[in-house]
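Below is a slice of the complex: some chains, not all, each in place.
In this document, chain identifiers A, B, C and D correspond to the written order of the chains, with residue numbering beginning at 1 in each.
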Amino acid sequence: MKKGVSIIMGSKSDLPVMQKAENILKEFVVPCEIRALSAHRTPDLVREYAAGLGERGMGIVIAAAGMAAHLPGVVAGLTTAPVIGVPIESAGLGGLDALLSIVQMPPGIPVATVTVGGAKNAALLAVAMLAVADDQLADKLEEYRTTMRTAVQNADAELCKPAKGA
Amino acid sequence: MKKGVSIIMGSKSDLPVMQKAENILKEFVVPCEIRALSAHRTPDLVREYAAGLGERGMGIVIAAAGMAAHLPGVVAGLTTAPVIGVPIESAGLGGLDALLSIVQMPPGIPVATVTVGGAKNAALLAVAMLAVADDQLADKLEEYRTTMRTAVQNADAELCKPAKGA
Amino acid sequence: MKKGVSIIMGSKSDLPVMQKAENILKEFVVPCEIRALSAHRTPDLVREYAAGLGERGMGIVIAAAGMAAHLPGVVAGLTTAPVIGVPIESAGLGGLDALLSIVQMPPGIPVATVTVGGAKNAALLAVAMLAVADDQLADKLEEYRTTMRTAVQNADAELCKPAKGA
Amino acid sequence: MKKGVSIIMGSKSDLPVMQKAENILKEFVVPCEIRALSAHRTPDLVREYAAGLGERGMGIVIAAAGMAAHLPGVVAGLTTAPVIGVPIESAGLGGLDALLSIVQMPPGIPVATVTVGGAKNAALLAVAMLAVADDQLADKLEEYRTTMRTAVQNADAELCKPAKGA
């Protein structure tokens, strides 16, 4: 059975950002679940969540959090599944706090960090991880790239103008 | 029985910094313990550690960590005892990563963050917390302030020079 | 008699942020006072304020300020009561100025710094400090945690979806 | 046949850092190659390199670079294999330039960014990605975690001291 991707966020307020990840996973027909748990307010639930990942068929985690964003790192310490971290921008420090809290993991427990607010990229990274051992998914990813390329090409064609001037 | 202060650090390499905290606590005759556990490499041991704080007579935690410094926040989520966080400087980002990872805790679970590398201040803050309900300790803290003041005064007296010039 | 928590802010414009602290203290039935004094414009009033803390029954200070936020550190130099600092975000530098001005205290005089804008966390930290020597308050803090946990759990349950896909 | 991990760096001077990645991969008996190519000085060689990844049996890329660190992102645009980026610290800006140049990828082409200088974490992340579809490797990763945990536990036991004081 195909392994799925578990999307977890530190607060339900991150849902509008993280639904972009869910949309990508649906587009690639990758099984997924969405959860909202707090590393600090519900450490026990996060532990249960992590312990049950395998049973629920989840092979990869996408974890999003803002501020002192510990959720991705905490989950990474509770599972050997790859954990993708999405820093969420909050007022004031522009997401730099979340970015550093997620990416600067100490030796031994990595978190695969993506762009601040990069829910879509997190999902595409999860798909790429699954595609390492799934040629069909790898083909879909190639197609996705082709579609992106065509979109850029069309936008460029529209914009593209012959040289003007003397 | 007087409550003690538990010093915990994310890596034994933080010991030279954190011994300044132990020294202060000894000076104030506050019971203390020193531990080195990793929020990511040993989440279960951290949980056990936090669960046993009360039993070991520890009423306050000083937690030090560098980089994506999650230890103070993780412990704060596992106990209602006040947690004091000490950001440890590491190469490159000058401790800004540890500072933001510790201080920017989301609503509900505070960490009392002190100066980057501020082990001594962490211990003095722990003493001040205990002194809220311990007048004898409060008096000692006053004395400590007086000693500091005298030291500054003496340094100033040595330096102090009459105005020169026209 | 139970010790109270004094909330002081550098400018009355910080009141909307700091009332979250007052609300938490009321919820925990902790005596409190709210003051607005400036470390720079009214140094004498700040000194009087600090000198009278004990007499007014205040055992802990929550001090909020923005920009070159000196108020928490200045009060910390005038009392041995624990001082909790709340950096207030202002335009431009996103609160980084206030954060560094509050947290980077030199050895000897700590300030327990919380999240930028973290009035609620400041109050919860004050409650945790008082709870070190007050088991009843510690129990209330446990209940508060349970309530938070339940809120997260409910939000998660609402969101939680079975795995979709192939 | 098992897929391997290709380690590529922007400059041979990054080799001392990146050999930590090779060591981890050897420890997990994961096939690997080490290359040094420049996104800017040798764009054609990088393209050839990326085009031949599959043929050389490489399923994952670890790309390290400093300063305006484009190599990880450029390779990510040339392959659908997951690309792990390692920001290399250089003088002055402490690696913040490399970190932002690697992690802030635009929508569509993710790079799985790890700690500044985090070669070891990059390799562990690559192993975790391969382990999604390789239970034997997943078991080895669990063992590795157990070894880390034991090491921490021993260090803690050595350090651990009974409470001192009154």
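Quick notes
By our rule, a residue touches a chain if its C-beta (ideal position, glycine included) is under 8 Å from a C-beta of that chain, and two chains touch if they have at least 3 such contacts.
The shown structure was predicted, so the numbers you read here are calculated from the model rather than taken from an experiment.
Sequence-identical chains make up the whole complex; the displayed set comprises 4, and the total in this structure is 8 copies.
Simple rule for what comes next: only the chains that are shown with their structure count from here on.
When the contact pairs of A-D are set against those of A-B, B-C or A-C, over half line up by residue number only for B-C. A turn of 90° superposes the CA atoms of subunit A on those of subunit C, with the angle given to the nearest 5. Same-residue interface: subunit A and subunit B share over half of the residue numbers found at their contact. In whole angstrom, the spacing between the mean C-alpha positions of subunit A and subunit B is 35.
Our note on geometry: subunit B versus subunit D, Cα centroid distance of 34 Å, whole angstroms. Within subunit D, the positions touching two or more other chains are listed as 115-116, 145, 148. Chain pairs that touch one another are A-B, A-C, A-D, B-C, B-D. Contact residues on subunit D toward subunit A in their complex (touch as defined above): 3, 59-60, 80-82, 84, 99, 103-116, 118, 120-122, 124-125, 128-134, 138, 141-142, 145, 148. Listing the residues of subunit D that touch subunit B in their complex gives 89, 94-96, 115-117, 145, 148-149, 152-153, 155-156, 159-166.
For subunit A in complex with subunit C, the touching residues are 2, 4, 12, 15, 25-26, 29-38, 41-42, 44-45, 56-58, 67-68, 91-94.
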